[in-house]
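These notes are about the structure you will find just below.
Of the protein chains in this complex, all but one are displayed in their positions.
After this line comes subunit A, so read on.
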Amino acid sequence: MPDAATLTQQVPTVEGHGAPAPDALSLRLGEVPAAGPTAAARAAAAARLRAMGLPRPRDEYWRYTDPAPFNAASPTLLPLDTRADSALFADVDRLRLTFVDDRFDPAESDDLALSGVEILPLSRAEAQPGHWVAEAYGRLEAASQHPVPRPFAALNTATATDGAVIRVTGVVTKPVQIVYRRSDPAADVVCHHVLRLDDGAELTLLENGLVGARGNVVIEADLAPGARLHHIAAHRAGHARVAVTHLFARVAEGAALKSFTLSLDGAHVRSEAMVEMAGDDAVAHVAGAVLGNGEGFHHDDTIFVTHGALNGESRQVFKKVLKNGATGVFQGKILVKPGAQKTDGYQISQALLLDEKSQFLAKPELEIYADDVRCSHGSTTGAIDETAMFYLRSRGVPREQAIVLLVLSFLADALAEIEDEALRERVSDRLEQWLTAQAGTLG
């Protein structure tokens, strides 16, 4: 028998939060830094958070993901992993910035000087009076708090201890990589990165590693006309991550954002992207591949793309492979504002459920106020195609290997969103390694 809530006629979409629970909130806020160039932005964010409160499980926006692990005053202790950090991108010529727990570690980072880009840790930028970060810090986050509040992003702006502050002035020749490491099994990490890309500037940003026992990461990316940002994030496998991440991007005229995230395992992850197409002819592609194996796995991608100008092109491509009680969530939205004519919006979310215990919960939305647009979305859920399986088996491919092949082909569309071939191959190899290692439990 279904529960009463399932059978009720109501599909609630009440967006907003009630009165804040002061205790939990104050515990989460702690002490907000009161000096330095970002002090005003931090105070404003703390006030925003107090006004909106922490999310409650009944909130529509948290319909499919329990906010409790993010609301808790402190994270669950997570023993340090003795294995070496992911060597992904290790052989790529890149500039590496390492954050150990919640602090920038210069010893583990490269020289920050690179042509076409200025890079500073947030903690140092804040020590420089008059630094431009004062203007940018928390600005896109604050602008993205309507119509749906994103309390953990406001919490991040208020309390972040460090991050990368990057201004791109030209075409940067090699990728900038942000690596996260852990040294404390109880680290509750809050990192805030601010990116500013000037007219025609280009940057590839790589992000990987382990963010604390609990991580809260915000990236604010402001793209001036004609700028291009490639963002590839790969989260470490085999790690019981509890993480909430937000990508806030503003894409000006003719600029392009391409973001891809690979998520392997993890305990409880909410990954949000809010993209505003602010100028004509803007392009934004947000994609993700998620592989979850195990009862505790819960991964939520929540994407909100707003078209506010002419001729914009947006794509959301999300693929999830779920097994052994894993849960995948996708909440995606394309909002086309009045006057944003000639918008081309596309959204696809697909799940491959490898057993009876796993589940996929999706809410793919369109909200459209302009008539001369082309918007579509699709969402499918199903099992391994038995015909394809039969084909492979009849050609002598063992079942386990056949699953790896079919999963890889299922994920191919999402991986194709990574433009750089060399980087795409590394991500793909990583995926294959993981799948092969897990093959025994995927059949």
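Following the convention adopted for this analysis, a contact is a pair of C-beta atoms (placed from the backbone, for glycine too) under 8 Å apart; a residue touches a chain by one contact, two chains touch by 3 or more; residues count from 1.
Definition applied: contacts and distances are computed from a predicted model.
Note on the omitted subunit: UniProt lists it as "Cysteine desulfurase", one of the names in "Succinate dehydrogenase", "Acyl carrier protein", "Glucose/mannose transport system permease protein" or "Cysteine desulfurase". Note on the undisplayed chain: of the listed residues A:Q359, A:Q401 or A:S428, the one touching it is A:Q359. Within the whole complex, the absent chain has one touching residue among A:A24, A:A72, A:L114 or A:A370, and that is A:A370. Not every partner is drawn; the one left out touches subunit A at residues 2, 4, 6-14, 60, 338-339, 341, 351, 353-383.
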